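Apart from one protein chain that is not included, each protein chain of the complex appears where it belongs.
Labels A, B and C are assigned to the chains in the order they are written; within every chain, residues are numbered from 1.
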Amino acid sequence: MTENRCLSDDAFDTQRDAVLNTWPTGAGIRFEDGLAAQRDIPPDKSFAAAMKTAREQNRILLQPRAGVALIEEHVKLLKYLEQEGGADLLPTTIDAYTRQNRYEEAERGIERSRQAGTSLLNGFPAVNHGVAGCRQVVEAVAAPVQVRHGTPDARLLAEITLAAGFTSFEGGGISYNIPYAKKVPLAQSIAAWQYVDRLVGRYEAHGVRINREPFGPLTGTLVPPFVSHAIGLIEGLLAIEQGVRSLTLGYGQAGNLTQDIAALLSLKELADDYLLEPSGGEAELTTVFHQWMGGFPEDEAKAFSVICWGSVAAGFARPQKIIVKTPHEAMGIPTREANAQGLKTTRQILSMLAEQTLDDAGRIRREADLIKREVANLMKAVLALGEGDVARGAVAAFEAGVLDVPFAPSVHNAGKIIPIRDNEGFLRVFAKGALPLDDEVMAYHRERIREREEAEGRPASFQMVTDDIYAISKGKLIGRPR
Amino acid sequence: MTENRCLSDDAFDTQRDAVLNTWPTGAGIRFEDGLAAQRDIPPDKSFAAAMKTAREQNRILLQPRAGVALIEEHVKLLKYLEQEGGADLLPTTIDAYTRQNRYEEAERGIERSRQAGTSLLNGFPAVNHGVAGCRQVVEAVAAPVQVRHGTPDARLLAEITLAAGFTSFEGGGISYNIPYAKKVPLAQSIAAWQYVDRLVGRYEAHGVRINREPFGPLTGTLVPPFVSHAIGLIEGLLAIEQGVRSLTLGYGQAGNLTQDIAALLSLKELADDYLLEPSGGEAELTTVFHQWMGGFPEDEAKAFSVICWGSVAAGFARPQKIIVKTPHEAMGIPTREANAQGLKTTRQILSMLAEQTLDDAGRIRREADLIKREVANLMKAVLALGEGDVARGAVAAFEAGVLDVPFAPSVHNAGKIIPIRDNEGFLRVFAKGALPLDDEVMAYHRERIREREEAEGRPASFQMVTDDIYAISKGKLIGRPR
Amino acid sequence: MNKPTTVVLGVIGADCHSVGNKILEMFFADKGYHVVNLGVMVSQEEFIHAALETDARAILVSSLYGHGEIDCQGLREGCREAGLDDMLLYVGGNLVVGKTPFETVERKFKAMGFDRVFGPHANLEEAVALLEDDLRRHAKSD
Partner (left out) sequence: MNKPTTVVLGVIGADCHSVGNKILEMFFADKGYHVVNLGVMVSQEEFIHAALETDARAILVSSLYGHGEIDCQGLREGCREAGLDDMLLYVGGNLVVGKTPFETVERKFKAMGFDRVFGPHANLEEAVALLEDDLRRHAKSD
């Protein structure tokens, strides 16, 4: 039964045998070897340390997304991104077959990529490459490396990559299920991620701190900040229970500067409020900002603007990390050059803004407080549904639509929430479905939406929402009628 | 003798004969023909009308810079920029020989460009191409076209281009001398520009409104807003006296968002304060913002950031027009593709920001008031030196260093002012030379600079200024010690 | 048309991109089609099975995530084997890995047996016009 309780050693070890045997590269992985590998890693290649230092020094670290099918090519790619692109942190983005545990298909993808002389996979199939293959990646580069994916059941992936020396692991039982899967029951993915978190907790117990990062942006499409914040907090609570101590909560740009700054500010405060105490005051809490995660403009000059606009929000809000997009976003997996361009353009904005501050006449504070209240609405209902247990509460909440992610593919997501932009481009809630937002909050949203209805002379509707989905890719923030 | 008095018809006509005979293409130009050409121009190709409408509708128009040696190539270039780049307003940037009235050299440049099959001139030699050649340009495009240059004595250029149907003419007796020339006495360039303004005034008197635009950015290099604002107001006063009624005052981005928004806000207010009354309330006053006019980063991805950051400031401050830079800025005259990219990236930022507002907790207002006070300091001194006459005052003020442009090439500029960035990147005055800034103002600047000295642990010095000059091209706003 | 034409819609392979899928469903339904939307992560077998079951006239395949080239191979043959000889096959999205000229992509997928190929910024009004056209032509040849 789903519950937020630290996995016992017995329960963990029994699972572990089964997990390691799902694919040949897992067989015989010894935790001690992983520990040794992790202990060999110099401190400046530790992701957790980098995030902590960034918080202390008020720095913003840049990280791209990148992954190709073959080890050698992947290493070249990462080296290019750190040397030419100046990435502070490196990714290893996993291909979509591996994310679905379809290792046979990944194997075929590797073979066909070898034949084609170019990657036919959309990421690095880490499980197929095994511990030794993954270690080559980690050892070849100077910066800390993180596994980035979208895997409902990432137990084997975690076993292999952590044993190989990756020092951070993205994802969570909700954020890597609801936006990434169709039929995986939530209880199942939460359980799988409790295993992953417990694995990290075991490293932690042996003095090795691995960074964990719930995936903030979810579907990347008009997700109101409070939705992703609540899910991030839940995944944080689940991770901490399993012993995780370095935790980075994420948020994907919404597009209105005030709302984005407010969202990052509130996320930081919420993390402290909800996660510090359960960790016995020990958790190292940081935030990550994702540049616009929805549809991008096709034109590269316009894509640069979207990247820059995200960087501006981050420059004022100062998260510890930015996940950087590229001018190729709308078209396909970026070339390494395009990826480096994304990094450079972001860096230039950040350094031009480094000393600048913004105090939006209290509007940022007001919006942040609104978000915190919305999150409190949700968290209260989740805990009530779980009778105090956040894991059970999360499962029940998704069933009841009390947690609800817009446009998600999962059949376990209600899909009743409809977000929409207001007349200044803030994301608001048009239809709340079963979200337990209080009346005053909803009245506020409705009033803001009404302003837009009046300005456009049309009622809010699904057409308006569709216009909002397309807007940025068509060069606007708000999907105004043509 | 220099004075701010409307040129008499006699004085004008005598000059005119001489002017038209300085180069064969000028001979025999009849004002009536120019008038007829201008009257033929449809209202949507009038620059003045476009600027006025932009102000009324709160729109921001985009204009690139562009000019090549040959007519046909130039037409192709402009068409591309309006069709592919979506430019609202078009330029015709004049080559540097023409700007110095060196028409023989321009002629050689045309010939060699024909031979080379590519433009060896850095602009369009409008004088050499004559009225008929220029008319081809204006007629080929749909948008209003402006002459952009940097010519101390632009009398013949104005006669030819206005007769050909250009509807806006950039420049002024100070802004097209001090940053663009070495030895031309100020009284001489002011007199030449009184002629140009009078020519525009004559069109105006015949019901044809030509737009005039003093060149705001001056040397483009760390020019504090109050310096360029004061010069813009002086040129505005001179233009209005000669009968100009459509006037666009310019400002070049400084880099700190608060200061840039404040600069545009104060410029708008100052224009109303100083120029409306002298024009009998008739002047149509608008503003133009220049994206960063100093040294650009070589890397194109970084150049995009600089362009975007300028667009952000403009998006919040909402001038009527932006002069757009390109990703090739640091390297050379842009290709038409690079030029279109500058336009697209700017447009994308502006439309994403269209509905967003910023209220920087009163800091914008405070900074704007500071700028207005500094400008008042200068204007008072200039008028005092001129005994009430702004033309005489301007000449005397430059002699005395009471007006002083940083880094200018002219021997008639004192060059004693030293600008520097403060610890948040605002441009401040490190050495005021003979600028008549009051004590309180200077104390404020000094205090801000002291903050930076402390932060960097080094005294403000010319090395620090040099670091600031290079900063943006090296990816920062402030030139911190390495 | 008396009875609305049925089309099967889905995102092929291990692809989870659901936003475009939801929009396409609504769009084609709005245009009067009976849309059988299989959602994301649809196998070739599921597409064919649904087309058989619902007597569909066209299968509209999306692929966004880059594995389209691998996932789509064999769909035409599968249709034929299932006796769906006349089935219209449309495909759209970010069909291959990496930014690629559209012509190259189109050629590839037409060679695989797709009737129409669309990029990520496809104009849906044009797509539906083509579909009407293709359906009319197919009807004649019936």
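The rule we apply is simple: a contact is a pair of C-beta atoms (placed from the backbone, for glycine too) under 8 Å apart; a residue touches a chain by one contact, two chains touch by 3 or more.
All values reported here derive from a predicted model rather than from experimental measurement.
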Worksheet item: Among the chains present, which touch the one that was left out?
Response: B
Practice prompt. Quick one: say which of B:A126, B:V324 or B:A408 touches the chain that got left out.
Written response: B:A408
Worksheet, complete the sentence: Cross-chain touch to the chain not pictured, restricted to B:K45, B:R65, B:R99 or B:R363, is B:R99
Worksheet entry | Which of B:N122, B:T357 or B:N423 contacts the chain that the document leaves out | B:N122
Fill in: Residues in subunit B touching the chain absent from view
96-97, 99-100, 102, 105, 108-109, 112, 118-122, 150, 179-182, 219, 221, 294-295, 298, 328, 330-335, 338, 407-409, 411, 462, 466, 469, 473
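Criterion: only the chains that are shown with their structure count from here on.
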Practice prompt. Considering only which chains touch which, label the overall pattern as line, ring, star, complete or other.
Written response: line
Worksheet item: So how far apart, in whole Å, are subunit A and subunit C when each is placed at the average of its C-alpha atoms?
Response: 31
Practice prompt. Please report how many Å separate the Cα centroid of subunit A from that of subunit B, as a whole number.
Written response: 46
Response to the item:
Shared-interface residues of subunit C (touching two or more other chains) are none
